[in-house]
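One protein chain omitted, others in place.
Naming follows writing order (A and B), and every chain is counted from residue 1.
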Amino acid sequence: MAKYGLRTVALVYLLFLLVLPVGLIGWRTFEHGAGPFFDALSSHSALHAFQVTFTVALWAVALNTVFGIGAAILLVRHSFPGKRLLGALIDLPLAVSPVVVGLALILVYGRFAPFGGWLENHGIQVIFSTPGMVLATVFVSLPLVVRAIVPVLEEMGDDQEQAAHTLGANRWQAFRRITVPGIRSALAYGIVLCLARALGEYGAVAVVSGRLVDQTQTLTLYVEERFQNFEQPAAYAAATALAVIAIVSLLLTKLLRPKDGDR
Amino acid sequence: MALSSTSTGSGLAPGPVRAVRRRKNPGTMLGLGTALIYLSLIVLIPLAAVVWKSTGQGPGFFWKAVTTPDAWASLQLTIGASVVVALVNLVMGTVIAWVLVRDRFPGKAVVDSLIDLPFALPTIVAGLVLLALYGSDSPLGVNLAYTRAGVLVALLFVTLPFVVRTVQPVLLELDRDMEQAAASLGAAPWTVFRRIILPNLLPAMVSGTALAFTRSIAEFGSTVLISGNLPFKTQVAAVQIFGQIENDNAVGAAAVSTVLLVVALAVLFALDLIQRWGARRG
Partner (left out) sequence: MGRSTRTIAAVAALGIGMSALAACGSSKSSSAGGGGTVQLALVAYSTPQAAYTKIIKAFQATPEGKNVTFTQSYGASGDQSRAVASGLKADIVAFSLAPDIDRLTKAGLVAADWNTDATKGFVTDSVVVIATRKGNPKGIKTWTDLTKPGVQVITPNPFTSGGARWNILAGYGAISAKGTNKTAGVAFLNSLLKNVPVQDNSGRASLQTFVGGKGDAILTYENESIFAQQKGQALDYTVPDSTILIENPVAVTKNSAHPVQAKAFLAFLHSATAQKIFVDNGYRPTATGIPGADKFPTPPGLFTINDLGGWTQVTKDFFDPQAGVITGIEKKLGVSTGKA
């Protein structure tokens, strides 16, 4: 009985906190049929917003994936002074309000800050252009890949890697043949999470993008702009598109993930 | 096939492997250096600039900015609400993770995928939809709009994945032989849970809870709509910061941000100490 009790508690909680709210967005978007949805998404501004969003998100995911694998291995397999601090610092971005992220980046990379000014003089504009948006997105999604891999890497132990070393495998081979297969589902999960977070980021990007219509406007900014101009169908359509992309990517990894949970 | 199986590693070594052999080599230093530069450029230097901005005019000024009536009220609300949210997550997150790993029912895979949705949904949309469901014309007849309960719901929504997703992988990797052995020796399910499962899960539970807490104190988008944003009542710190920026009071904004940063860092650091202490004990 305890089993059913727990199941009921968990599912009811999820129903009210997650399923009903999210279902409501979908219903609101499609209550007038699918036509307005696709019309709204095929406007020039919407397509451009898609492009900007994906460019920024792909950069952020690529950077955070490389960093995430490296940092996770560093945290689990190596020892060095200040390791705890590093672990805490990696989680810190979660605790920073997006508004502050924007403010912080402008303080350093803005045109009137020393470092930002120096970059600007060398022809690199960071804030109010793509690099700044990538920075902001990397910032907010930084811990996700690391945090997805670390527990698995810890549970996995390094016996097999050690064994591979003993058998003459070099570091890269051991990494590729042992570590990567071991963490791959966690890694894929982390990447998808990072991607989803990057696509949905609003606050920090709003501050550093300058909201240039058809230039630095991301999908979330587009949602806000349309919504504020009483273009609710377009706003809901873009919001739903974001949610759908997120759900599809999540389901995709779920389907592709080996069923290592069922023993 | 040993190479491609995730579970083999822990199958050989019963229970979580805590005492991993440490390697020391030049690669560590290179990796550490790269990681630190990356972290510094993106996170540390900008945040240091914020801290510097708030304290550059002296500690008195900083203290004054933090203790303005509305800043203080919003900090109290934010931290108080985040503690509640973290505790609810600790219990519910673990329950959900448990159900997702140990229970079987149709549609489990879908439920499992849905857990991450709060990460993916733009927070402003989350707020909008929560308001539609729990607002003044709620189809459920529950009106939480513009109350502190509304703030809690919004925070619970955005922090849902943390505990679930930290506990779940550990629970998956957990060796069940010990449980079965204990059960066959006559231990009650609760005893098995308390003596065998809980000690293994605890680090992940605490870690997820701390992450949920830190996420919660920073939350902005989702709370804005449902909280009604009333100063001294439902205005969270992130919105207060936003207001300070609007006021051209960058120092005040930076000061409140600094308090949030310090609280978050302290929690994350304490969490690490507790985990290590627990690991040494276990």
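We adopt the following convention: a contact is a pair of C-beta atoms (placed from the backbone, for glycine too) under 8 Å apart; a residue touches a chain by one contact, two chains touch by 3 or more.
Treat the numbers as computed from the prediction; the structure is a model and nothing was measured.
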{"item": "Contact list for the unshown chain, restricted to visible chains", "value": "A, B"}
{"item": "Residue touching the undisplayed chain, where the options are A:58, A:85, A:124 or A:163", "value": "A:58"}
{"item": "Contact partner of the left-out chain, one of A:110, A:143, A:157 or A:200", "value": "A:110"}
{"item": "Residue ranges of subunit B at the interface with the undisplayed chain", "value": "3-4, 64, 68-71, 73, 135-137, 145-146, 148, 224-225, 228-233, 235, 239-240, 242-249, 252"}
{"item": "Positions on subunit A where the hidden chain makes contact", "value": "44, 47-48, 50-52, 54-55, 57-58, 106, 110-112, 116, 120, 127-128, 180-181, 184-185, 188, 191, 195, 206-207, 210-215, 225, 227-230, 249, 252-253, 256-258"}
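The criterion applied here is as follows: only the chains that are shown with their structure count from here on.
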{"item": "Interface residues, subunit A side, partner subunit B - complex", "value": "2-3, 6-7, 9-11, 13-14, 17-22, 24-25, 28, 63, 67, 70-71, 73-74, 76-80, 84-101, 103-105, 107-109, 113, 135, 138-139, 142-144, 147-148, 151-152, 154-160, 162, 171, 177-178, 181-182, 185-186, 192-193, 196-197, 199-203, 220, 223-224, 239, 242-243, 246-247, 249-251, 254, 258, 260-261, 263"}
{"item": "In the complex, subunit B residues that touch subunit A", "value": "2-10, 12-13, 16-18, 20-24, 27-29, 31-32, 34-36, 38-39, 42-47, 49-50, 53, 92, 95-96, 98-103, 105, 109-126, 128-130, 132-133, 140, 153, 156-157, 160, 165-166, 169-170, 172-173, 176, 189, 204, 210-211, 214-215, 217-221, 237-238, 241-242, 245, 250, 253-254, 257, 260-261, 263-265, 268-269, 271-273, 276"}
